[in-house]
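Only one protein chain is missing; all other protein chains are in place.
All chains are identified by letter, namely A and B, in their written order; residue positions are counted from 1 within each chain.
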Amino acid sequence: MVDLSRRAVLAGSAAVAIPGVARAQAGKPRLTMITQWSAGSDGAAITALGKLFEQNGGIWQHSPVPGFTTDMMNKLRAEIMAGDPPAASQLKGPEIAAWSKIAPTVDLDGVVAAAGYEAFVAPELAALHKPYGHWIALPLQLYRINTLFASKKAMDKVGATKLPGTWAEFNDLAGKMKAAGIIPLANGGIRWDDGMKWEIALNGISPAAYRKAVMELDTDALMGPEVLAAFEQTRKLADWMNPSIAAQSWSVQVAPFIRGEMGMVLMGGWAQGNIINGGFTFADFLSGPAPQDNGRASYIMNADAFIFWQQKAADLQAGQQLFAKLIMQLPTQEMYSHITGSIPVRTDADLSGTGWSDAQRSSAQGLKDAVKEKQVVLSLAHNMAQPNPITAAMIDVLTEFVHNKDLQPKEAQQRLADAIDSAR
Amino acid sequence: MNRQAQPGWAIYALLVLLAAFFLTPFVVVVLTSLRPNQEMAQHSLIGWPHAITLQNYSMAWGQFCIAERCTGVAPYIMNSLLMTVPATIISTLLGAVAGFSVALWRFRGDTVVFGLVLVGVFLPEQMRLIPWVIVLRDIGLSNTIAGLVVVHVVQGLSFTTLFCRNYYTAIPQDLIKAARIDGAGFYRIFWRIILPLSPPILIVCTIWQFTGIWNEFLYGVTFLTGLDQPITAAIIAISATVTTTPQYGVQSAAVLLAAVPTLAVYLFGGKYFMRGLTAGAVR
Partner (left out) sequence: MPRDDFAERVREAPRRRRFWDAILPALAIWPPLILSAGHVVVFTLWTAWLSFTPSTLLPEAGYVGWHNYTNVMGTRNFHVAYVNLVIFGVCFVVATSALGLLLAILLDQRVRGENVFRTIFLYPMAISFVVTGTIWSWLLNPGIGIQRLVQGWGWTGFRFDWLVDRDMAIYTLVIAGAWQAAGFAMALFLAGLRSVDGEIIKAAQIDGAGAWRIYRRVVLPTMGPIVLAVMVILLQMAIKTFDLVRALTGGGPGIATNMPATVVYDFMFQRGQIGRGAAAAMLMLLALVVVIVPYQLYQRWRGRSA
């Protein structure tokens, strides 16, 4: 009798519990997402993020779009036009503001305030993600663009021990390397790479001029002496590049670079990942900030972010909340940066422990210092400073300048200003 | 032109030289696919392999990871088949019907209609992308393989109609007139007279369409997602690495695997392709 009643009670309670369990399953937070990250360390990082999401009780539905950023944006546009945008998608810089106008986004102010996140994000960065006063996107990782890498073997060959601090020192060192038969600058031939060289040059000459010319598109600054000097420095850089590289990633030159056949690389922080994945060690290269003429720390910032599109389904909305909370947390950002070689967005991240490379520590310290010196700027070549039409028009001029030795700096400067006017 | 005499050695020498030019890329890809990736980093891309491995193939077929999905290219090849085969068959058959009606059945305004169909051959695909997004959305086939089949059928109709129409103009009008007088209708004439005469041009259409649709990239990436994507998308995913060094060995293996169906089509259908063209695909 007792057994029966106990069984009956158990059965009864199970009958009550099961609908509850079923309801919880149906409401499991779900996230649909598209990014361009299908391979390499980016692919590994987004996969790890997905696993973390699932460990926290969500259903992860990520569809990488093969190709480059344009293909991903194409897919995003197609899905928005079809009325079915993903719950979250990769998007960065001023494009966040532009795209937020064509489809409704989610107001993340509540989640952000609850996590107290805004206090830990650099103000220039925050402004990009709350373009009209409300948080609609969240940044995930940061890279410093103006980073200099030097091959240990190449440095030894010319008897140099420390990285050049100003452009004059850099040009000196490059000259020595060329005389010793080393190709001074390892470079890829891709458009944004060429544009990146110019922006590193300009920022190295004067971050203030960079801010006015590139971020504010001030005509006086664009026609000013610093921009002209940047073109001249870029011409020098172009002359020091490997003449036989053709529209490839710079990473195909990692092996010659470490062997000492090429001397230096001006690239974002991810280059460290290229080198380590090529099977080399930290002892094989030096890294630090790119030349900065005024001696104070500066930082050209590149950040990836996710934008959240309004959804009707309850489980997608729950998934968005869960994901947002997740990527604001320090452990998540640290895990992500460990894999890709970036640094976490949060300014309270402590990179002194193991697992962080010197390049990453230097980048994080550089950010802190640059914030103090108010010399943090946004990268042009990586679509942070301007929306795509203007960026593309400017890069057209810059990439042609790098490859066309007949184009004079003065003429290029004029063309740059004209290109910006026509793209507006 | 000595059709009787044996061609001289100069002819053969020239042919072999040209064959070498045409074969070199293929040979390079095959050799690259057999070399381990590390070897490419140390030696040049073109060269005899120092070590042979089939690992690139197994990686490309079943293990290669595109973000979370480590399925290799096998499922994507399946998707391409699911998309290409129906689209090829439908567009070829419809093209034959349309070509017949424009060439032989005649009706008011047929030249104008054919002219418009012809323009479709020349329209660039970039400008059709956004309109197709809207159309697929309105008929509810966004993000499906069926939707992409519709796109390729409608666009392929231009080619197949052109080919078939040029071919059918060789059939004497009197034959059709006689059949009509005898009381045969549209379908009967098509089935009994036209279709039996069509194999060469149908093969030309099939080969052309299969190759074109199989190798198409832009629409495949934009209109399909995730595991539904065609093989062209997967190839791009393998090649488009920005922050890591390209893996030429796996890329080559994947490219070869992806090219097997179309290569097979040309291998077996090449002769019929020639015959179909001989029968007057172009006028």
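Please note the rule applied: a contact is a pair of C-beta atoms (placed from the backbone, for glycine too) under 8 Å apart; a residue touches a chain by one contact, two chains touch by 3 or more.
Nothing here was measured: the structure is a model prediction, and the numbers come from that model.
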item: Visible chains that the absent chain touches, using the contact criterion stated earlier; value: A, B
item: Contact with the hidden chain (one of B:19, B:70, B:139 or B:227); value: B:19
item: Positions on chain A where the hidden chain makes contact; value: 70, 73-74, 77, 80-81, 95, 98-99, 101-102, 189-191, 194, 242-248, 252, 387-389, 392-393, 396-397, 399-404, 415, 419, 422-423
item: Absent chain, residues of chain B that touch it; value: 1-3, 7, 11-12, 14-15, 18-19, 21-26, 28-29, 32, 44-47, 94-95, 97-98, 101-102, 105, 107, 113, 115-131, 154-155, 157-158, 161, 181-183, 185-187, 190, 211, 214-217, 232, 235-236, 239, 248, 251, 255, 258-259, 262-263, 265-267, 270-271, 273-274, 277-278, 280-283
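Heads up, the rule we're going with is that only the chains that are shown with their structure count from here on.
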item: Rounded Å distance between chain A and chain B, as computed from the means of their C-alpha atoms; value: 38
item: Chain B to chain A touching residues, read off their complex; value: 38, 41-42, 65-68, 129-130, 133-134, 136-137, 142-143, 221-223, 225-226, 229, 233-238, 240-246
item: In the complex with chain B, residue positions of chain A that touch it; value: 34-35, 37-43, 46-47, 50, 60, 62-68, 71, 74-75, 77-79, 81-84, 249, 251-252, 254-255, 270, 273-274, 277-279, 340
